[in-house]
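Before anything else, here's the structure in question.
Just one protein chain is left out here, and the rest sit where they should.
The letters A, B and C name the chains in turn, as written, and every chain counts its residues from 1.
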Amino acid sequence: MLDKNGIAKRIAKEVKDGYYVNLGIGIPTLVANYVRDDIEVEFQSENGVLGMGPFPFEGEEDADIINAGKQTITTLPGASFFDSALSFAMIRGQHVDLTILGAMEVAENGDIANWKIPGKMVKGMGGAMDLVASAENIVVAMMHTNRAGESKLLKRCSLPLTGVGCVKKIVTNLAVIEVTENGFKLLERAPGVSVDEIIAATEGHLLVEGDIPEMQL
Amino acid sequence: MLDKNGIAKRIAKEVKDGYYVNLGIGIPTLVANYVRDDIEVEFQSENGVLGMGPFPFEGEEDADIINAGKQTITTLPGASFFDSALSFAMIRGQHVDLTILGAMEVAENGDIANWKIPGKMVKGMGGAMDLVASAENIVVAMMHTNRAGESKLLKRCSLPLTGVGCVKKIVTNLAVIEVTENGFKLLERAPGVSVDEIIAATEGHLLVEGDIPEMQL
Amino acid sequence: MISKKVANVSEALEGIKDNMTLMLGGFGLSGIPENSISKLVELNVKGLTCISNNAGVDNFGLGLLLHKKQIDKMVSSYVGENAEFERQMLSGELEVELIPQGTLAERCRAAQAGFPAIYTPAGFGTEVAEGKETREFDGKMYVLEHAFKADFAFVKAWKGDAAGNLIFKGTARNFNPVMCGAAKITVAEVEELVPVGELDPNQIHIPGIFVQRIFEGKNYEKRIEQRTVRPKL
Partner (left out) sequence: MISKKVANVSEALEGIKDNMTLMLGGFGLSGIPENSISKLVELNVKGLTCISNNAGVDNFGLGLLLHKKQIDKMVSSYVGENAEFERQMLSGELEVELIPQGTLAERCRAAQAGFPAIYTPAGFGTEVAEGKETREFDGKMYVLEHAFKADFAFVKAWKGDAAGNLIFKGTARNFNPVMCGAAKITVAEVEELVPVGELDPNQIHIPGIFVQRIFEGKNYEKRIEQRTVRPKL
């Protein structure tokens, strides 16, 4: 079973040379730490920066240079700042190659819910609805089950949707799963996790074909 | 009767303190020369400059700094350059206060034609269609009649339209005319021009009420 | 040069009344019009509709207006990090319209640029699209979203001049440029008001034509919400 850093590490393998990548808040943010050194990747943050670098050194943080999670950041050579309209032009215009975001629920048809629990929690969708409606390559990073132990991979989402039929791949603490026309398809098992454990933790229909390899991290 | 500079001089009186003004090609360009010195006005050119100044001194012209007529220009302190989208945001968003442009024909309902003579001359509309569709304050600068001596102030335009019901005022070599709900209304006569001469040169219906003053230039 | 300079924040906010619709720039607490917000608190105008990506935090930014119950309605994309906000929203005291962040930006830009509405894919198939026109183009579905109508836009820039020209800094730019000219009156507060002619015409982010009033702000706090750092080596 993986921890959050393990999920981030596995997702980092989805990041290819020459990709512009948008990382959501939470586990996705950690992905930047595990991207291979020998490829060129640029991180976009929808609040208006391309070419994000690591966190600043203590004492060098700048209130005017933050990411979408409101964290202080730095920029790398070749970076640029821009307004929100141009930022979402990058996203809506499909110039960003890969979007990695968290979710509360994902359905076997690719629907995703991650912005609202009616009557309880309403933080808002931020840029997520634009991202999932536009991106061609969306990977969800999340725990396989919620705190109550219930599956987050469902036949149908029960929470208000963020986007419809958009998720392509899911990486959880238990597995790597592809969203296909026929529902969830198990691609990889987390180290030490059995196929049966994954099936048990997945409410939606899970296709299991042949031998399921263990993730290479 | 006025010459082109006279028309420009009269139109300059329409330019008020604090106005952003877009000047079309031809007579409108001359208007800048006659604006009062004691008011603050900024000229916008739709190719992407606000705060245009006079022509450059000989030898100081710059191919990268031109107006919409492709003439080399200079800029004044406080000027800015921008792209075509932001330029037309200024125009379409009604941030420009006054638009002055030429015309081949104007109709008594405010229609204007100035971009095409079918089968003969097709230069294109450039920014004129955006300007006339958006501007709240449009003044046309033109000769009252064409080279064949035919009136350019018509019941209806015969040429393909640039915009519908948009012209508010017309300044010609003979008169200042307002476009009202009831058609053309004569406001002022050019020096030495009689009301009868103006009526004779105007094909559209011309309202003449009371004494028509001579223009003050 | 047409001057937009006003003496101070009081003059900048002249004409503000109860029940107006305001746009406010900023992302989180970055690039928010701190001086204008303080003055709104002081003037105690009520019944406001505020269009702003976020709603501040409990004791700063728009949180200050929420605390005094000056806001009737918020139009935002993300409102976490604010307990008082959540309380007012869940109790029904505060009306909240949550919309996608890119939609928020484009509805501002539409107002700035004279577009009545735009078609965006964001929110299709979700409750955001409920009651709205949807339409297919080239096999993909879009939602029709209308331009905002606002009375005042309050923006914050890094540098500006009396002509109203603005330059923003870093990610404090965010929604500020698209809100300029998107309301009847745009008020820009700047950290530094420089002499006209000092800004490079080639490097101006927002030309003065989009700004009606400009002043140099005071005592910027520029609070950081999530201070994340590496230890110095």
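Note that in this section contacts are C-beta pairs under 8 Å (C-beta built on N, C-alpha and C of every residue); 3 or more make two chains touch, one makes a residue touch a chain.
Given the structure is predicted, the values throughout are model-derived calculations rather than measurements.
J.: Can you list the shown chains that the absent chain is in touch with?
T.: Result for the missing chain's touching partners among shown chains: A, B, C.
J.: Which residue from B:1, B:164 or B:207 sits in contact with the chain not drawn here?
T.: Answering carefully, the residue with contact to the hidden chain is B:164.
J.: What residues on chain A make contact with the chain left out of this view?
T.: Touching the chain left out of view, chain A contributes residues 18-20, 40-42, 44, 49-51, 75-82, 85-86, 88-96, 134.
J.: Pick out the residues on chain C that sit against the missing chain.
T.: Where chain C meets the chain not shown: residues 114-121, 137-138, 140, 142, 146, 167-170, 201-203.
J.: Where does chain B touch the missing chain, residue by residue?
T.: Touch with the absent chain occurs at residues 45-49, 54-73, 81-85, 87-88, 91-92, 111, 115-116, 119, 122-130, 133-134, 160-165.
By definition in this document, only the chains that are shown with their structure count from here on.
J.: By that same contact rule, can you tell me which chains touch chain B and chain C alike?
T.: Of all the chains present, none is in contact with both chain B and chain C.
J.: Would you kindly say which chain has the C-alpha centre located farthest from the C-alpha centre of chain A?
T.: B
J.: Please identify the chain lying most centrally, where each chain is represented by the average of its Cα atoms.
T.: C
J.: How many angstrom between the C-alpha centroids of chain C and chain B?
T.: 36
J.: I'd like the Å distance between the centres of chain A and chain B, where a centre is the mean of that chain's Cα atoms.
T.: Here the centre of chain B sits 56 Å away from the centre of chain A.
J.: Take the average of all CA coordinates in chain A, do the same for chain C, and state the distance between these two points in whole angstrom.
T.: Computed from C-alpha means, the inter-chain centre distance equals 28 Å.
J.: Would you give the residues of chain A that are in contact with at least 2 other chains, written as numbers and ranges?
T.: none
J.: Check each residue of chain C and list the ones that touch at least two other chains.
T.: 109, in rising order.
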